[in-house]
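The structure that follows is given in the form of structure tokens.
Of the protein chains in this complex, one is absent; all others appear in place.
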Amino acid sequence: MNTFGTNFRFTSFGESHGLAVGGIIDGCPSRLALDTDAIRADLARRRGEGDETTTRREADEVEFLSGVMDGITLGTPIAFAIRNADTRPDDYEELRHLCRPGHADFTYQARYGIRDHRGGGRASGRETAARVVAGAIAKQLLAQRGIGCRAAVAELAPQTPDDTRGGSVRCVVQGLPAGVGDPVFGRLNAMLAAAMMSIPSSTAFEMGVGTQAADMTGSAFADQWLAGGRTVTNHCGGVQGGISNGMPVEFKVTFHAVPTLPHEVDCLADDGTLRRVNLGGRHDTCHILRLPVVVEAMAALTIVNLIDLKEQ
Amino acid sequence: MNTFGTNFRFTSFGESHGLAVGGIIDGCPSRLALDTDAIRADLARRRGEGDETTTRREADEVEFLSGVMDGITLGTPIAFAIRNADTRPDDYEELRHLCRPGHADFTYQARYGIRDHRGGGRASGRETAARVVAGAIAKQLLAQRGIGCRAAVAELAPQTPDDTRGGSVRCVVQGLPAGVGDPVFGRLNAMLAAAMMSIPSSTAFEMGVGTQAADMTGSAFADQWLAGGRTVTNHCGGVQGGISNGMPVEFKVTFHAVPTLPHEVDCLADDGTLRRVNLGGRHDTCHILRLPVVVEAMAALTIVNLIDLKEQ
Amino acid sequence: MNTFGTNFRFTSFGESHGLAVGGIIDGCPSRLALDTDAIRADLARRRGEGDETTTRREADEVEFLSGVMDGITLGTPIAFAIRNADTRPDDYEELRHLCRPGHADFTYQARYGIRDHRGGGRASGRETAARVVAGAIAKQLLAQRGIGCRAAVAELAPQTPDDTRGGSVRCVVQGLPAGVGDPVFGRLNAMLAAAMMSIPSSTAFEMGVGTQAADMTGSAFADQWLAGGRTVTNHCGGVQGGISNGMPVEFKVTFHAVPTLPHEVDCLADDGTLRRVNLGGRHDTCHILRLPVVVEAMAALTIVNLIDLKEQ
Partner (left out) sequence: MNTFGTNFRFTSFGESHGLAVGGIIDGCPSRLALDTDAIRADLARRRGEGDETTTRREADEVEFLSGVMDGITLGTPIAFAIRNADTRPDDYEELRHLCRPGHADFTYQARYGIRDHRGGGRASGRETAARVVAGAIAKQLLAQRGIGCRAAVAELAPQTPDDTRGGSVRCVVQGLPAGVGDPVFGRLNAMLAAAMMSIPSSTAFEMGVGTQAADMTGSAFADQWLAGGRTVTNHCGGVQGGISNGMPVEFKVTFHAVPTLPHEVDCLADDGTLRRVNLGGRHDTCHILRLPVVVEAMAALTIVNLIDLKEQ
């Protein structure tokens, strides 16, 4: 299932070292002047420009193939592609018959009986570039309605020589009116959880106080009313019964460290035996820094599907 | 959105103090001999029989209206209803124009411009009875394939006089083969997260080590291979790249305490002012004990939608 | 697939001689005062009251199990059931191992490996009673917006002693504004076609001039403009490029005669041999007269899913 959403449907495609990654957005309102600068800026944030998190540098030029005329959306499907410029498939030849620990090599093989072994293929974080493009458009639609999504790194494991780091990202959605979310199974918090847990390397989703709620009594947890409908605290993270209550929507996503390691590890060969290899290839020493813009994109894609996007 | 799943589609209905709760299952394989004892047993677990968690006691008799002939499923929609026997709508008259703190009264009103004020209406935990029925059928289908879902209370806040308690539930799915889950947006962990966060009062979802991953380096987190394809640890909770790897699927769900309190609180009136009232009515002192069977039901409904359920 | 629609989702259940037929409507706007008289009147039209088309007479009392409080919709799922009062399962015992010609006995058996042999089971026209209830609610929503669906018998094969008759039904939707329909695959005419061909015994769907278009030149077919945006003719049936053009939406549905016959026919036994039997049981001599209200219901369900149904 490579489609996200029902009204603003985003279908993603692409392997890390194939020709391109990209997608189709079906359901984007017509007559939106696409802000391509904002899209480019978000792609730059995802690439980690300004910090030194990845050794792969791609141009990430987005080509819009349809749905846009003179820079204005037509209401028809918006197809876009980002060519994979900096592919080095030969770097990965050794992995054709080996499954790395901590990666999706083994599970993709189990699921499909075949896999693109080059740089993680479809399971690579490269795929999130397409999400960032779609998310940037969704953020633009939300901004028109006074809604903003902003994410930042919340926790970052300390730097350790020769190793990668985990962390977490906190996101706040401001300006969302009360009444957004679709109980019972389309709850805003459930949709956000699915969106966040679909980001590679995510391990936990917490709404409001999250795991701390386990230790709180009912009287401590319950957000007390202020006259007018706001609340004193926001333990619930702005969502009650799956519907927004007008307070900021707040959640946190935990991500594990990238398991690609710069020293020898045991890989699983096709015959079930272990083979000790030194995994070269490129990887992120701290991909956490690149994730806030992906979290924002998925938050925006979630919310844009729950609000009214009438054409006119 | 009151439908869960795509192949084994469960649509839920019902208000807490309306005529009935229930649902339709569309896509259940034909020729399954329904284990009604198992359904009854799960409903008893949800009612908390054997412990003293709620003051409401309902017979919870399930009537199957269609899709079953002589106890065998026909492959057609299975409709079922559980009449709400022990309703006391008059208990809630005072709440017709008041929104309680910590509940979904205000958000349902914002969403729909109307709400069933009696006992939480659609937002009540009562609705989970229908999930338990559908989940019991799903568990039966999984058991035929050697797959078992088992949940238990993991954490429980200490007993405090006059107050309700939060906690968490851990769930393990045994016997799931490698290769189940549908990247990119239909990842097994994403689908589980949505399922769990759709349960009333949930605040966090953690896969494997969950939030602890933030503090782990890549070498500490990565589950190392054993020859044959199992792993030494199971930090990822049995899912990589959104697909099961054959290890047990493990996750934890945090739930906040029920915010109904046995003393006076400020409620929000229709005109935005506060009104101090003593909320009577019935409530759970510790609903955490009743939730494992609901977590199991949602886990089973998630997984039954991701595996092959061919008729013959 | 027993669900129709995406926004106003109707899920149908029930076998002809089981406990009940009914359904769940998910997505009906809140605060609609249900017109139960209109529902009853449409059910009476479906039963053919006033004409002598069927020997089965059922009370068709609709019970609303949820989603309605004090006669007003809550925005939550509306579940309803119509008990099957006049069932005579013993009449059908002979058919347990025989497949009638022209019916769905054989195909249901092939599809599910089991079937409810009593009166056609799920394949019976009885199932359309649930559609009529949902359709009556949809028609009420459309009427609020100035849109009306009206169907009538267009052709009826001449009366023949001892035999059943085919025919066709023409439907006109008045008041639909220009701009409704969702190209490319959600075209209004495509959605109408699917809706109509889902009615038991339908064999053809024609939009506007339908099959006559094969013999028309481009200049004869093209509906010429009048100033203001209406057209001189309406050959296209009010839909161009899958989107309504503001003219009446017109289409015709052909239905074959009920193949249940009052004399001996060869049935197919489980072992593939033929068995000559006299099919008793009840059947319609002219079910065409009962179909316009079903056509209206499906038209209304189609259109209500393509227009904006915002809550407030």
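A few comments on the model shown:
We call the chains A, B and C, going by the order they appear; numbering starts again at 1 in every chain.
The definition used in the following text is that a residue touches a chain if its C-beta (ideal position, glycine included) is under 8 Å from a C-beta of that chain, and two chains touch if they have at least 3 such contacts.
The shown structure was predicted, so the numbers you read here are calculated from the model rather than taken from an experiment.
Among C:His17, C:Arg45 or C:His256, only C:His256 touches the chain that is left out of the view. Screening A:Gly48, A:Gly67 or A:Gly218 against the full complex identifies A:Gly67 as the residue touching the chain left out. Interface with the hidden chain, as seen from chain A, comprises residues 1-3, 9, 11-15, 18-24, 26, 30-31, 63-67, 69, 72, 74-79, 81, 111-116, 121-122, 311-312. Residues 6, 76, 183, 308, 310 are the ones on chain B that touch the missing chain. Residues 1-4, 12, 99, 101-104, 106-108, 110-111, 122-123, 127, 155, 157, 160, 163-168, 177-187, 189-198, 200, 202-211, 213-229, 231, 235-237, 239-246, 254-261, 265-268, 272-274 of chain C touch the missing chain (whole complex, contact as defined above).
In the analysis below, only the chains that are shown with their structure count from here on.
Our note on geometry: chain A versus chain C, Cα centroid distance of 43 Å, whole angstroms. With centres defined as mean CA coordinates, chain C is found 35 Å away from chain B. With touch defined as above, residues shared between interfaces to two or more other chains in chain A number as follows: 183.
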